[in-house]
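Here's a structure for you.
Shown here: the complex without one of its protein chains, the others still in place.
We call the chains A and B, going by the order they appear; numbering starts again at 1 in every chain.
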Amino acid sequence: MYPAPFDYVRAGSYQEAAQLLHDRGENAKLIAGGQSLVPMMNLRLARPELLIDINDVGRGAGPVLRDGWLHMPAVTRQRALERLPAVATHAPLFATAAAHTGNVRVRTRGTIGGNLAHADPSSELSCVAVATEAEVDVVGADGSRRIAATDLFITDLTTSLEQSEVIRSVEVPTRPARTGYGFAELARRAGEFAIVIAAAVVTLDELGSCQGVRLAFGGVGARIVDGSAMAAEHLVGVDPTPDRVVAAVAGTSGASSPRDDHQASAQYRSRLMAVLGSRALRDAIAGANGASGG
Amino acid sequence: MTGRQAAPPIPRVVPRSGSVGQASVAGEFAEKIAGGLAYAADRYEPGMLYAKVVRSVLPSAEIIAIDSSEAERLPGTVAILTASDVPHNVVSEEASGLGMTVIQTPVLASKRVRYAGEPIAIAVAESPHLAEVAAESVFVDYEPLDGVYDADAALLPGSPDVHERGNVLADWNLASGDVDAAMAAADHVVVGEYFTQAVDHAYLEPEAGVGWIDADGIVTLQVATQVIEHATEIAALLGLPENRVRVIATYMGGGFGGKEDMTVEPFLALAVWNTGRKVQMVWSRQESLLARPKRHPFTMRYRTGVTADGKLVAQDIDIVGDAGAYPYLSPRVLFAGAVTAAGPYRCENTRIRARAVFTNNVPNSAFRGFGAMQVTFGYESQLDRIAATIGADAGQVRLINFLDEHDSLPTGEPVPTRPAVAATMEAATQALSEVERKEPSATLRYGRGFGCSMQPYGRTVFFQDRASSWVGFQADGTVIVRAGVTDLGGGQAASLGQIAAEVLGVDPENVVVHIGDTHLNPLTGGTFATRQLYMSGNAVLKTAMELRETLADVAADLLGVAPSHLEFGGSAVSAGDSRLTTAEWVRACEQANLPVAHMSTFFAESGDFDPRTGKGQTFPDYTYGTHAAEVSVDLETGVVEVLAYIGCHDVGLAINPLRVEGQIQGGVAQGLGYALSEEIITDNGTNQSVLFADYLMPTSREVPDIIPLILEEVPGKGPFGARGIGEPAIAPVAATIASAIENAIGARPTELPITPERILALLEERHRPGT
Partner (left out) sequence: MPSPARMGPAVDRSKVEFVLDEEPVEAWVEPNQTLLEVLRTVLGHTDVKYGCGEGVCGTCTVLFDGDPVSSCLVFAVQAGGHVVTTPRGAGPPDEIAALRAAFLAAGAAQCGFCTPAMLLTVHHLLMENRAAGREDIRSGISGNLCRCTGYTKILDAVEYYQAGRRTGSGSA
């Protein structure tokens, strides 16, 4: 019920935070929104000795479009992702995913960077990060680098970040004009962790054939499942008919081995991948058709 | 068998002055809404100590050693208490009420633990943080033992014994007529097996309280409890005379039966007694989910014989309930299940067996509905199966079988008051039929269903139940009521004020009600078994009536009429055009040397029951109801959404219709969780559902607008003819939802909760109709 004692410091920059992580080692942790970390601390399951608070970093700076990428500072609140026009325009899946994350209080504090760094395979934002080929800009004690979302998530609650690396921003590439998006999830009740999440991006050419497709699943296993290659095999270069959508999704759900737990069986997760994947792709195709204005 | 003794008659008072029957909002509600009401955890004082229970991590083990040395060395630790610090290490419970042998439950385990979460020690420290650290630092050496985690398995020969006497805690057997002959002669025999799960009360207020020793040396506990009468058990475990322990009840943030057994009381009392200081204890939510008693999972096996036209001729029912590791109230829960297992239906040949079985799971105990709620899922499922078997309408089959006032229950006792269940069925189904129908789509199917129930109110009559109250006038005509009721949030206290106001003719705003204090208020018995309105309501009614009668002559003389011509209302006593204000009347009474305050006791009817024959008197009365609902089922995902819901009950007379509606709506929401999503999942005795995030109680998104329909058809035994509503409201929900789902997809769920996966499994079994 009560967290173990810790030291507390506020970092003025991501660089400073990275340096502090480096100096203090394994027992230091960043705190941004705290919506994943603090419950664990209240349960005394997580007992960091130093909390480095990055909530003040870049205070006020919001997402901006830069060189064809939507640049979102790591401490952008999920509530802001839901509401800001820049996100709705250039990274609408992030707005949708944010709206499906937790409850209203979680979204007031929770951040995009904190959510991705937590690497929960049931995270809506992690799922759309993979679907949209987003990248994270990361700073460490020795320098900075960019990591693709697909390379960021290693397994359950584990990223490829080094111990002292800090996510500075999330970068989402903009898409061509005839692009549509789809998102579907099933949670056992409002605000709860989703059992399966599906996110899709479809780009069509002038003739209505599929030019590109991205498809990602959350909640299925230890990491976000990237079904894009399988989906592309079935859909790219052809008219994305309902039969082909079903086949594309079936391929993906067949290839993965979903986990089995008290929330849902592997078989049910498989079935949901097929159902929700199809729904997400259908919405993305419809969106792409609509987006062309034709 | 001495037979049933009727309760002394209370003069029949027709509510006229307008308090009773009004949707009054008087009471503590304004303060609650403004955030000003103090709950049990809301007391913080300098120098107060904090206590935390140390609990077993294994479900079945011997305790080899308890090492508290490190905990004791920590700065801020004041005491670590173990079993040897408990003067009488027993929670005394009269588990059956019928003289059956019971297992004693220890306050703190010393040699053996029988469930994960069982209390072993108490850490007391200067701050809640330090108490938590101290509790963590008590090390227990266990030798694991075999355990049994399923009630059916616990009945098999060779299964580990939870207690030396074997695993059957209680074995109730009721019978009437000749069930085997009638079953053999029946035109159809419908067989069904039904499984219900353990669920948690999930009240928003965790268990909490504060204790201290007052200036007179009285051990005083101020706690969130449904039963202040536990004070005598505290006295027993401390080895104190009963008048040296005082329990004060706070307004609870929900109870539902989960605060009916003692929660923090014994640990607080021990900490207070040992340290001599003020101590607070608040349980964490996770601790509550882990270790508090749950609703009994039931396995119910029904065989029902009917004639070709659907008349019930035989019911053979076997119920097994998982009692968990200690008795608590399990025998009584299974008893209530047995008595109501056949439902509100006439059947002359019955055999009902209900067993409470020990396992190494957390002990189960009282939860709104108390056994009679689980069996509703059984008997209503049977009725629907019968209708399907003979090709009849589900309502029609019920109409020809509903109990009426001439029938007897399986215990041989006559139905106490006329069941108006048919009227509730008609009202509920009629209301649902007015909801516009929806067209199925490629993926969604819609279905409508209903379920009927009978739920006891009042305690079994073989307990001589009683409740007392004190009602007194102030000189200015305002009123104080003192009654040891506890308030769950259902307006228990406020309704007493309404009753006193009605009888004495004053405004409910001018009545103050003091609740739950074993030293300052007359005892009313706890708030459970939907007994509070029946018992303390009748007590206040009786007390106020007697007071009024004592004082009436004074008013009659002053107004020059016979006492029978007096009318009480509007803060006055009047006869025709002549009028005395209440204040004038009271002053005149005092001048006449009459006492303007009175205490009285209401005794419920009493009776006898013989467990060997299964015959006798059981519950004083029942509340009948029907719920109706519309659901949608997503054929691809199995997700069920509840689109419309109507809950109809015959409440006799609604003392406060607003509160009755609230009880119906709240009971339905809790029932929807039970039907569709809630489950305490245990794996070999280890509770997997200890996070509130994992416990799927409904949010506002899972609950549609619930339409409560109040019928006042047949007077019950409560004040002014009221019937209890607290528990009845939850009983029909699971059956109603199952019925609606069957209507949607053509397959009947028989296991709760009805999860999306179970829906898909049903669909697969049915070879889902192709599109």
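The working rule: a contact is a pair of C-beta atoms (placed from the backbone, for glycine too) under 8 Å apart; a residue touches a chain by one contact, two chains touch by 3 or more.
Computed from a prediction, not measured in an experiment: that's the story for all the values here.
The omitted chain makes contact with just one of the residues B:110, B:581 or B:699: B:699. Residue-wise, the contact with the chain that is not shown comes from A:7, picked out of A:7, A:151 or A:206. Residues 23, 25, 28-30, 32-39, 41-42, 44, 46-47, 75-76, 126-127, 129-130, 201-206, 251-254, 256, 282, 284-286, 488-491, 658-659, 661-662, 665-670, 691-693, 697, 699-701, 703, 705-706 are the ones on subunit B that touch the missing chain.
For subunit A, the list of residues touching the undisplayed chain reads 1-8, 31, 34-35, 38-39, 41-43, 51, 53, 55, 79, 102-106, 108-109, 190-191.
One rule holds in what follows: only the chains that are shown with their structure count from here on.
Those residues of subunit A lying in contact with subunit B across their complex are 1-2, 4, 39, 43-44, 186, 188-193, 262, 264-265, 268, 271-272, 275-276.
Listing the residues of subunit B that touch subunit A in their complex gives 128-129, 132-133, 136, 282, 284, 286, 636-639, 677, 681, 683, 688-689, 693, 696, 698-702, 756-757, 760.
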